[in-house]
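Dumping the structure here so I can ask a few things about it.
For this depiction, one protein chain was excluded, whereas all remaining protein chains were kept in their positions.
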Amino acid sequence: MAALDDNPARLELRGICKSYPAVVANDGIDLRVMPGEIHAVLGENGAGKSTLMKIIYGVVKPDAGEMLWHGAPIDVASPAHARELGIGMVFQHFSLFETLTVAENVALVLPGKPSLDNVVLRIRAISERYGLTVQPSALVHSLSIGERQRVEIIRCLLQDLRLLIMDEPTSVLTPQATTRLFETLRQVAGEGCSVLYISHKLDEIKALCHRATVLRAGRVTGTCEPQGETASSMARLMIGRDLPKCNHPQAVGVGEPGLAVDGLSLASDEPFGTDLSDIRFIVRKGEILGIAGISGNGQQELLAALSGERPTPNAGVMRICGMASAHLGAAARRRLGLCFIPEERLGRAAIPSMSLADNALLTAHGQKMVAGGMLRSDAIRDFARRCIDDFAVKCGGPDAEAKTLSGGNLQKFIVAREVMQHPKVLIVSQPTWGVDVGASVAIRQSLIELRNAGTAVLVISEDLEELFEICDRIAVMANGRLSQTRRVTETDVEEIGVWMSGLWPDRITGAASRQPDESLYAT
Amino acid sequence: MQLRLEPRALRSRSMRYASPFIAAALTIVMGFILFAALGKNPLAAFYAFFIAPINSINRVAELLLKASPLVLIAIGLAVGFRSNIWNIGAEGQLTVGAIAAGWVALNPAFADSPLLLAAMIVAGVIGGMAWAAVPAFLRTRFNANEILVSLMLTYVAQLLVNWLVFGPWRDPQGFNTPQSPLFADGALFPILIDNTRLNASVLLTLVVVGVGWVFMNKSFLGYKTRVVGLSSAAARYAGFSEKRTVWVGMLAGGAAAGLAGVGEVAGPLGQVLPVISPGYGFTAIIVAFVGRLDPVGIVFAGLLMSLLYLGADSAQISMGLPAAAASLFQGALLFFLLGVDVLVNYRVRVIRAMATHHRTVPT
Partner (left out) sequence: MMDMLVPVLAATLGAGTPLIFAALGELVTEKSGVLNLGVEGMMLVGAIVAFITMRGMGNVWLGVAAAGVAGALMALLFAFATLTLQANQVASGLALAIFGAGVSAFIGKGYVGVTLESSANAGISLPIDIPLLSPLLDSLHPLVYASWLLFAGVNWFLSRSRAGLVLRAVGESPASAHAVGYRVIRIRYFATLFGGAMAGIGGAYLSLVYAPLWLEGMVAGRGWIALALVVFATWRPARVMLGAYLFGGITIVQYFAQSAGIAFATQFMSMLPYLATIVVLVVISRDVAMIRRNAPVSLGKPFHPSV
């Protein structure tokens, strides 16, 4: 076999540039992927990875630069063209059609007009070969996340695949399902297909990938072989310095219950949602309780019930500082001292086209911003300015439109807005999703400080590392049920990972009493 | 080389103010082309449309008289539109307001009361609100689309007034024409300028403009309804009630339209007729948009629409153009405005062929 340097790379990018109105996503990116290689593209949120993949797949056109496929320059005109070349992509937020069947979804991307029966046969063949079990006649909305990802992968494998792009694939998988995915990818690479693996998870890249290209703020900061590196050396390439840690002394003087939920059961009002059954937990003042779990297991429904967006008639099911409140709406709960930070920044926690001052009014109006039904603009702007200054939010002032802020800065503003209301109970969902490392540390630190000041804090997150870093106790949500809680010091990521499949020991018998839920997490 | 629309990072403030003017200019250009195609002198048509209608006190009074209900209704509608509440039935609410006022005016029990006009105003506002309450209720309770319900009720209202003037309210001394008896003087708005038709209802409109401005820009309820319109998820998060917003939005439009209805029957009409308004309820929708859902803009937009109405009438007389030209231009203006508005949120970019860019690989 000729030396690697004489073989043309399967894919080579030279000097790719792409800008958007507010940000330069890619600035002169170079990349080389060899046949049969699993190549990581490493970088934190906002480094430009997704944009780069969209350029390779033909969804987006670069402003400058060139792309070489098997040594010859090409211009990928569209995803269909990319598929013709043998490039397949599994998106981070899947591109499946929920109301159609698996077979129909696959048929939509196959060239020519194959009959559905033919498609079903081909799906079954690929399923067998790679161990990716899925029912061709099932409607996509009834599938679990893991199954949906399998459909996406099968869709790619059905074409003559030369390059498979996986965009942050494990953000929605349990640790066990991740292991299965890696086996599939190794099999695919072993057959000569190249894999581009996009992620910011250092340990996964170390376990799976042959080479890695590191991006930071739209530029390549280096390439390396992950097996020969440590997590901290890769982190240094990724963020320019060592991974910072939070200052987290143990909880002191934990007080009475701030938030008590007792027997909350709720049917989901989404057509494809999860019903809650018999949720019970207590968050005391001065402590942080974390709820781990993959999205789609009832977290949205739980948050809606807790925030007041879905009141329930049985008032005593939820108590804020002892006051029965399950029947109250969101505004009434705020008056009782509850604050809430949802995971969607733009379009829920803040309105994109409104100024920061107007957005402050959204939840903080109880801070003397309204008198006799009329707005007090001075009080509003003062509050907004204090949020901006105290949390070092980089923006154009209180009049800046929310959508002009970067993800991290907007999240800091939203956290500031809620924290500065001195809540008795704070509920946060995915506090640092899509936020750069500097802002993430600041946000986590502010949650810890709030806890130290006596607030009861509930954090719901998919990021196990984050939960273990800041929480005092931790529980797991799976299938609409909540496990018992554990002190963070008395458990570890492995055990929690198992619990995330619904396999926690039954409270009464103390033994594992539930069968693994095949439909959810079949690995 | 191709043109491409790119989203702007920040909405362009200058375009927000400029686009109504650009849309108006485009409409005028369209008019010129249309008239030339019909063989009429475009400049003469321009004169007939824009200059002739306002070259005397009497004509200016007519302009204000027609602008008043348009502005009034548009303020009420704007409150709703800002919250994504689409009250399209203002014409029907105007009609029912007129019917309610007419009932008071024609009722012998109120005949000599000094409060007759005041009672008519109250009745008209309540009537308009009641007609708007139906779509509000059906939307909040049954999730029924308020556009379709309010529109259906417009047809019902027109049939209702038709029945009234052909039937129970027909003037016995009217030689069988379908109309109600003429209202007594106490049931009419006083005239403001002698020898014109301009009456005191214009002052009510100005008051409503002021109230509308305060509500939209300075009140907490105005803020809350704006949030509901911008993002229902954020409104739910904040605990702002969508149902209350629906009621506020619909009732504001209904009250304003009902008041405009009183202004017609207690003003230039002086009685109840089978057709109360020449489509003010629909034109007000355009006024609200062209005025950018803002009270100040609405005043100017109302004057412009009124000018188009009068211009079409005068062009019909002097140049034989169909009076329907007015609604054609009004519709075109709205279309142009919606189209030009793209430049508020997007920028036009000219894309040349992609430049290639060689760089040495960093070590």
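As written, the chains take the letters A and B, and residue 1 is the first residue of each chain.
Heads up, the rule we're going with is that a residue touches a chain if its C-beta (ideal position, glycine included) is under 8 Å from a C-beta of that chain, and two chains touch if they have at least 3 such contacts.
No experiment lies behind these values; they were computed from the predicted model shown.
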{"item": "Which residue of A:Phe91, A:Tyr197, A:Trp433 or A:Trp499 touches the chain not shown here", "value": "A:Phe91"}
{"item": "Identified contact with the non-displayed chain, of B:Ile54, B:Leu138 or B:Ala233", "value": "B:Leu138"}
{"item": "Missing-chain contacts mapped onto chain B", "value": "4-5, 7, 86, 88, 138, 141-145, 147-149, 151-153, 155-156, 159-160, 162-163, 166-167, 282, 285-286, 289, 322, 324-332, 334-335, 338-339, 341-342, 345-346"}
{"item": "Residues of chain A in contact with the chain not shown", "value": "58-61, 78-83, 91, 94-100, 104, 107-109, 113, 269, 271"}
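The rule we apply is simple: only the chains that are shown with their structure count from here on.
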{"item": "Length of the line joining the C-alpha centres of chain A and chain B, rounded to whole Å", "value": "46"}
{"item": "Residue ranges of chain B in contact with chain A within the complex", "value": "6-11, 218-221, 223, 227, 230-231, 233-234, 236-241, 347, 354-359, 361-362"}
{"item": "Touching residues (chain side chain A, partner chain B) in the complex", "value": "14-15, 17, 21-22, 28, 30, 61-66, 75, 220, 222, 307-309, 329-334, 340, 342, 344, 347-351, 353-354, 358, 361-363, 365, 370, 373-375, 401, 403-404"}
